[in-house]
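Beneath this line is the structure, given in structure tokens, with notes to follow.
The complex appears here without one of its protein chains, the remainder shown in place.
Chains here go by letter, A, B and C, matching the order in which they are written, and residues are numbered from 1 within each.
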Amino acid sequence: MNALSSPAPNSADPSGTSHEFVLTVVCAESPGIVHAISGAILEVDGDITESRQFVSSTTHRYYLRMQVRTPAAAQELKAALGPAVERFGLELQIDEVGRPVRTLILGSTTLHCVNDLLFRMESGHLPIEVPLILANHPTLEKLAGFYDVPFEHRPTRGEGAKAAFEDRVREAVEEHDIELVVLARYMQILSPELCAELAGRCINIHHSFLPGFKGANPYRQAHARGVKQIGATAHFVTTDLDEGPIIEQEVLRVDHTRSPEELMAIGQDAEIRTLRQAVAWFAQSRVLLDGSRTIVFR
Amino acid sequence: MNALSSPAPNSADPSGTSHEFVLTVVCAESPGIVHAISGAILEVDGDITESRQFVSSTTHRYYLRMQVRTPAAAQELKAALGPAVERFGLELQIDEVGRPVRTLILGSTTLHCVNDLLFRMESGHLPIEVPLILANHPTLEKLAGFYDVPFEHRPTRGEGAKAAFEDRVREAVEEHDIELVVLARYMQILSPELCAELAGRCINIHHSFLPGFKGANPYRQAHARGVKQIGATAHFVTTDLDEGPIIEQEVLRVDHTRSPEELMAIGQDAEIRTLRQAVAWFAQSRVLLDGSRTIVFR
Amino acid sequence: MNALSSPAPNSADPSGTSHEFVLTVVCAESPGIVHAISGAILEVDGDITESRQFVSSTTHRYYLRMQVRTPAAAQELKAALGPAVERFGLELQIDEVGRPVRTLILGSTTLHCVNDLLFRMESGHLPIEVPLILANHPTLEKLAGFYDVPFEHRPTRGEGAKAAFEDRVREAVEEHDIELVVLARYMQILSPELCAELAGRCINIHHSFLPGFKGANPYRQAHARGVKQIGATAHFVTTDLDEGPIIEQEVLRVDHTRSPEELMAIGQDAEIRTLRQAVAWFAQSRVLLDGSRTIVFR
Partner (left out) sequence: MNALSSPAPNSADPSGTSHEFVLTVVCAESPGIVHAISGAILEVDGDITESRQFVSSTTHRYYLRMQVRTPAAAQELKAALGPAVERFGLELQIDEVGRPVRTLILGSTTLHCVNDLLFRMESGHLPIEVPLILANHPTLEKLAGFYDVPFEHRPTRGEGAKAAFEDRVREAVEEHDIELVVLARYMQILSPELCAELAGRCINIHHSFLPGFKGANPYRQAHARGVKQIGATAHFVTTDLDEGPIIEQEVLRVDHTRSPEELMAIGQDAEIRTLRQAVAWFAQSRVLLDGSRTIVFR
């Protein structure tokens, strides 16, 4: 998540006050990893303020997330960790705690998810910044304007329109150094190529049911079967439609009095909360990939 | 539910004290139903203490559940309702509130659901009586004994064994005038014939996931996909395996640290609560069938 | 709730299409009420599409909420119910289903509750209209503007300022024929007089804890005790501060890693959902008062 590939401007520390960094580490399971990492942290006078780790019994990979308070700059911490990175083949990410993640939102005609994300961002409860909302309908324009977020409308109908839209996505990702793409009810299937390019940094939200329903109009099917719980799933996008690694799920209770339309409204409420939570965890570097599933260090 | 086809011995009222009855009514939507029914109740000096109704927008059928306190006996109430039954073609059920429903439990090797049902029954929180537990393994015998519930072990392996088991079910239903059959993790598929015979009075419990998983070992699949919610569904048994009208569902939150075995243990906890709730609502005449779904007057 | 004291302009029915009305009835328990009411509905060719009732074992009062589809106008329905009103002393309210309830919002410096209420209103999921937001700080002005809701800022600091604010509330209630006043984190205690005037039509929201904490800074107390669930309570305002009849409550799980500030942010999320739900139920005439508690026909 949120790579720090070059010295971040705010990581220098002329004042001598301390920073708080978040480290994530993924590597093959092996003895001595924690010892090596904690040694490097000690070298830069760092305190470990939070730490969670997990060893996957499926993939035998090791996952670590740490928060470290240190007077050192990011580059010094990175340098201190160099020997451990080399010895254990660590995939290491270092970031400042709380730094807003540069997020591109793709939308369509529905407002509920975008409204919630922007309100939380503005309230200071969601560490993202949104340099652009790109949508295939103009519906979101007024909302984007209210939050001073640039908005662009590009249709996906018509010959070549979808490919052009995706090219604009690629361009925007490049231009704004995007770290996370959120499909906030974008309602279009991304091409396999774009899915591959955005692997591990593109989150989608969709409704979910107990049991699952295949095919069109799932809320109508859910109504016909009389389901008692409806929910939503936020997941990383993969080429397998709606089958990527799950980040978060939530359900809400319903009963027989609800029409298919009301079920959809309740389902949207589940979508709002689930997507918000998944984005927040991603932005806090709490979501790591373990093959086809996620490790979420809540 | 719980038909009262002949005068119940306890519905006579020599002492003059009042009874509380539960009425359920199903019929085609039509004006005047409530007026006719409430008129009949007034005739026998009845008070309506609880009432819920629902008109299905799908089937255009009318569903009513009422609790009525009256000095009259069940037969008198039934007689007073006679004209309404005839005029509107009511499917009418009358029962005493709180009367234990005669329940046959079919089990196998797992204890958790049966333990909970019997404990609640004994505690007075679940209005059922269980004249027999029938199982294809001996595991439940000790538990049944503790609660003084007759237990019978009949294997389902071997030629003709399953058919014989089902014949024993039919016999027991007849012998004990069974109103409800509960598949408490019985783990065998009932024959289409038996499903048809027990339609609307046989409840099954099975695990459920967001999204659904088809095929063997769903907990392993759920683990591989990293699901964040696992649950259970209690439903009426139909010939469509695990696809009958849903009565109740519940989910519990899980995370990546759970092994497939732990997911199963958590899933069992969801099964316990979900089955218990479905049985309780059935026993209180709160569950009515509306085509392929249920109306649950909680 | 939502009285219809004069013929509503949209209740005339020149086209012959049907209306859907919601009736609420409160009266002393007595036999024959349902029969009388259903008879009156039959007179105007009405269909009962939803119905719930409750008899309070505490106050022995009878509570009924019905939805009725009829070709008749509100006045005709009201006239047909006249004899029942007289005979049983019914407190009767009739309203059109889905009619937006005229709602005055009182606010202060926090945005979260108001943002949610206005977004839901605009989305068509919350049947209210808001002719005015009145606040003792200017913070909400931009948000109100986005939703084209008139906003007024009146300070409550300074001599006589609070009394003047409350006079403005009275005036606005009169001027806009207000049916519901929502204290959306208004953070001021209403005078006993105003509480009395707004009895049964003023909803407040506040945080709640298991167990309850008295005194200042409850989130700090909750942190110190390590509570695992924090929540919110929406209730009718009475002169007893935070002790009025409860309409809705919701809780969210927290753990030891949360700072007092994070507990507050999570508590705000509970406030949002709880207040929204209470307002929705009120606007749908689902909330009736039974002494010091509410009957909520969800």
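As a working rule, a residue touches a chain if its C-beta (ideal position, glycine included) is under 8 Å from a C-beta of that chain, and two chains touch if they have at least 3 such contacts.
Just so it is clear, the model here is predicted, and its values are computed rather than measured.
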Contacting the left-out chain: of A:50, A:122 or A:255, that is A:50
Given C:54, C:151 or C:219, the residue that touches the chain left out of view is C:54
Footprint left on subunit B by the chain that the document does not show: 50, 111-112, 115, 119, 123, 125, 142, 146, 257, 265
Per the touch rule stated above, subunit C touches the missing chain via residues 54, 57-58, 208-212, 223-229, 231, 233, 242-243, 245-251, 255-257, 259, 290-296, 298
Missing-chain contacts mapped onto subunit A: 29, 31-32, 34-35, 38-39, 41-42, 45-55
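Here is the rule we use: only the chains that are shown with their structure count from here on.
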Could you please state the distance in Å, as a whole number, between where the Cα atoms of subunit A are centred and where those of subunit C are centred? 37
Gap in Å, rounded to a whole number, between the CA centres of subunit B and subunit A: 43
At least two partner chains per residue is the criterion; list those residues in subunit C. 50
